[in-house]
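Heads up, one of the protein chains got dropped from this complex, but the rest are sitting where they should.
What follows is subunit A.
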């Protein structure tokens, strides 16, 4: 097939391109809701949810993950265009992440030595990680599948942003169940869960989002 023939074949294909951003949000949003419903049916919702959501420290179990997820989602969508190299919104996610790290360090310093390990270790770290990663798998796969219609200048970064976003939302869902309210616990394990999903997204993105 020479180039002129290729041009005429391409011109025959009049299937209109499909929009990316509404499909990413809609389709992976639906899978997220489904996964969230299943997870909460199995695990249950904490009894004192309203109190927890309105107390400043425990409210951070939702605000921090969402503060990372929302800018990461916007960055992932922006990165579906080949001319987008800079995604300043990602600095917002980074700032929230730095805030969490700072808070973690302050908490470590402010905790008596004999209390440190029990607080960090908690009682439900395995469930926490499993739930965050488990809730994320289908929405992450769906989001990456839709983003294959995009043309990312940096597939690995696109995948990582997608994973950060989905992982963040999944952590916020898991927080509806989790009643371990020590900042030392959730700062470590929620972050680890989100980072695992981000790493999965980066690895998958490197091959799935190549074009």
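Everything that follows uses one rule, which is that a residue touches a chain if its C-beta (ideal position, glycine included) is under 8 Å from a C-beta of that chain, and two chains touch if they have at least 3 such contacts; residues count from 1.
FYI, contacts and distances are computed from a predicted model.
UniProt records the chain missing from this view under the protein name "Sigma-70 family RNA polymerase sigma factor", selected from "Sigma-70 family RNA polymerase sigma factor", "Hydrogenase formation protein HypD", "Cytochrome ubiquinol oxidase subunit I" or "ABC transporter ATP-binding protein". When the omitted chain is restored, the residue from A:50, A:83 or A:109 that touches it is A:83.
Residues of subunit A that touch the chain left out of view are 1-20, 80-83, 149-151, 153, 210-211.
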